[in-house]
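Complex shown without one protein chain; remaining protein chains in place.
So that you can tell them apart, the chains are marked A, B and C in the order they are listed, and the count of residues begins at 1 in each.
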Amino acid sequence: MFKAIFANLPFLAALLVFLIGFYTMLTHSNLIKKVMGLNIMETAVFLFLLASGYVGGGSAPVIRAGTKTYVNPLPSALILTGVVVGLSLTAFALSLVVKLYKYYGTVDADEIMRLRGKDE
Amino acid sequence: MKKILAGVVFLLIGAVFVLMVAEMPAFGSPCPVDPGVSRYYLENALADTGAINSVSAIVLDYRSSDALGAVAVLFAGLTAVAATLIAHSRKEGR
Amino acid sequence: MNHLPILIILLYLGSALLIPLLAGRFSSRWLAVAAAALALILSGLSAWHVAEGGTYSYFFGSHSAPFGVEFAVDWVTVLLHLTINFIGLAILVYCNKEIDFAIQSWFYTLFLLLMVALNGLVMAYDLFAIFLFTELGTLTACALVAVKPKALCVEAAFKYLILSTLGSGLILLGISLIYMATGNLNLGALGATLPSAYTIYPWNIRIALSLFIVGFGIKSALFPLHIWLPDAHSASLTPTSAIHSSLVVKIYIIAAARIIFQAFGDSLISVLPLPQVLLLLATFGIFAGSLLAMLQTDIKRMLAYSTVAQISYIFLGIGLMTKTGVMGGLLHVINHGIMKSLLFLAAGTIIAKTGSRKIEDLSGMGYRMPLTMTVFSIGALSMVGIPGFSGYVSKLYLAFGAMEAGKPLFVVIILLSSLLNAFYYLPIVVRAFFSPGRHNFTWDGLSWQEAVPMLALAAVTIYFGLLPGVLVNLAKMAAAGWLN
Partner (left out) sequence: MHLVLQTVAKLMLPFLQLYGLYLIFYGHISPGGGFAGGAVIAAGFILYALAHDAELVSRRVADWLNSLAGIILILLGFVGIIRGSAYMFNIPEWRGQGGQLFSGGLIPLLATAIGLKVSSAVVMLYYYLVGEKKNV
């Protein structure tokens, strides 16, 4: 089992980064850090996808005479699309943070909850 | 307390992930169950689309709906940002 | 090949892109209404075409199944296209003064993009296409919550966005695990390769399935993951609440169910404990949603919690894993979509007229706003499941499904929860029409844009309650297509 894990260390690393992002997103009260966690998580999935598409000794999937092995092109294509999705989500999340800061004067989720409690 | 609970939960998820990594196909090997799809792309992309960059061939031809969807998402993101910022631009309290 | 289903998506996307181009020269509202009306006609034509020629698959760029992106045009797609475009049209006609002039064009652009996502999600037959439309739906849905100029809405939208991007991260991880194990993204090809992949990588596939359930569960407010829903659905604008509660949350269930039934298939589901988990969560959700709805004093919050309960009915229908159960779930998607949008529109009209969101302020409302309150009562009675309204039909088939699955316990649960529904819906109706004291009778003073959509939705609710034959037959065919 340990041999298998050692052979698959890139996957483990990607999943570890995913967990870091997940943890940041759920436990940090700073909204900007939550958005960062979102980005880390998304990037980790892309890393994982990219690692799963690697073929030993393969070169970039641009067809050229004389090259035998290429890496799997499909994950790269999916990531290309995924990056755009991540960009839009991040921009929108940041614009919401800007507006929350405008209304409450803070980017801390707990502080915002406290201020909201005072209002009601 | 909350931190410890979260830590325990994340350790559990991490353990499950390690278990999962142990049985994954080895890093660098083509997919053992059905490698046909990626092989098809590499072998036929040039004949099917005329592009030698198979990533471009996949994004813009085989899976062109993905490109269209990505463009829609980008447009939605732009509209969402604009709508949020404009809707809340008045100088008022909550 | 018939292009109609794709044309619906392109029509919405094209009109959304046209709105900024024509800004100022053309009313974005009527452009959106025209697009929705045309889309409704197109989906009607598409339904007629499928009825004539049978179900088919659309291949983008005419690349065949596992290589290109496949869109399935089956009876589920057709039924839901009709539902989505009908409800979307009704809500778009209703949209009015509540939206600031400055953000009008942005609002309609987002609404049209949301319709792209919903229409695409019900026909996507490819894991990554499902992910993409899910993201588009999430983004536009959150933005629609955020456009109301209130601090509470920004907060609700942020909570919704963070939780649902968490969900989409999980879904994307699940997709990459499935892709790694099988080398496929097409649902049909997955149905063929997943059983053999399960023998080699059992943990990968189990975890991928649980990631899908959690991811789509967050997005569709499956019971313990529903915490974002009440804020997002109650704080936002009336049209936004209506489309969120009636369509957005449910279409994610349809996507999840498509993955479960068409990619995982019977052979894998019988090995995995998925139905038990779904049934357990659905049971909790039905009771928790109803009990929480009873405690609310704000009418929109009450409707939002009621959505949590009603979503759980659909999960119950899917968790039963029988033809009749899934058919009941599908019927509930359609019927609940229509009656919940009706309820939200009526509640929004009342709030706009009286300025009060409290349930107790509704006493005597039946005399002050008779039309609005009548359609509200139709929706409420249908929600409780009184025979003669469409809610009764779907609950009946859910109960039949439970009997077919040999789980009569769920019949009792459905009955009990209907009783609970009655506890919080009927008092409103009684209070509005039969409260003591003298009331002066006045008409509501609605414009036609407000009255026509509500009346149309109410008419459909009654029609499907009295004559459910066509709908039931179509839903039967849809469920049979998924579970053969």
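Here, a residue touches a chain if its C-beta (ideal position, glycine included) is under 8 Å from a C-beta of that chain, and two chains touch if they have at least 3 such contacts.
Values in this document were obtained by computation on a predicted structure and should not be read as measured data.
Undergrad: Specify the shown partners of the omitted chain in the complete complex.
TA: A, B, C
Undergrad: Touching the hidden chain in the full complex, which residues of subunit A are there? Just list them.
TA: 60, 62-63, 80, 83-84, 87, 91, 94-95, 98, 101-102
Undergrad: For subunit B, which residues lie in contact with the unshown chain of the complex?
TA: The missing chain touches subunit B at positions 46, 48-53, 55-57, 59-61, 64-65, 67-68, 70-71, 74-75, 77-78, 81-82, 85, 89.
Undergrad: When the complex is taken as a whole, what residues of subunit C touch the one chain not shown?
TA: Residues 1, 3, 6, 10, 13-14, 17-21, 58-62 of subunit C touch the chain absent from view.
The criterion applied here is as follows: only the chains that are shown with their structure count from here on.
Undergrad: Drawing the touching chains as a network, do you get a line, a ring, a star, a complete graph or other?
TA: The chain contacts form a complete graph, every chain touching every other.
Undergrad: Return the chain pair with more inter-chain C-beta contacts, choosing between B-C and A-C.
TA: Per the contact counts, B-C leads.
Undergrad: Counting only Cα atoms for the centres, state how far subunit A is from subunit B in Å.
TA: So the centre of subunit A lies 9 Å away from the centre of subunit B.
Undergrad: Quick one: report the Å distance separating subunit A from subunit C, using the average Cα coordinate of each chain.
TA: 28
Undergrad: Residues of subunit A that touch two or more other chains: which are they?
TA: As it turns out, subunit A has residues touching two or more other chains at 22, 26, 74, 78, 81, 85, 88-89, 92, 96, 99, 103.
Undergrad: At least two other chains touched by the same residue of subunit C: list those residues.
TA: 128, 132, 135, 139, 142-143, 146, 151-152, 154, 157, 180
Undergrad: Within the complex, which stretch of subunit C touches subunit A?
TA: Per the touch definition, subunit C meets subunit A at residues 128, 132, 135, 138-139, 142-143, 146, 151-152, 154-155, 157-158, 161-162, 165-166, 169, 172-173, 176, 179-180, 185.
Undergrad: In their shared complex, at which residues does subunit A touch subunit B?
TA: 1, 4-5, 7-12, 15-16, 19, 22-23, 26-27, 51, 53-57, 61-64, 70, 72-74, 76-78, 80-81, 84-85, 87-89, 91-92, 95-96, 98-99, 102-103, 119
Undergrad: Under the touch definition given earlier, write down the residues of subunit B that touch subunit A in their complex.
TA: 2-3, 6, 10, 13-14, 17-18, 20-24, 26-31, 37-38, 41-42, 45-46, 52-55, 57-59, 63, 66-67, 69-71, 73-74, 76-78, 80-81, 84-85, 88, 93-94
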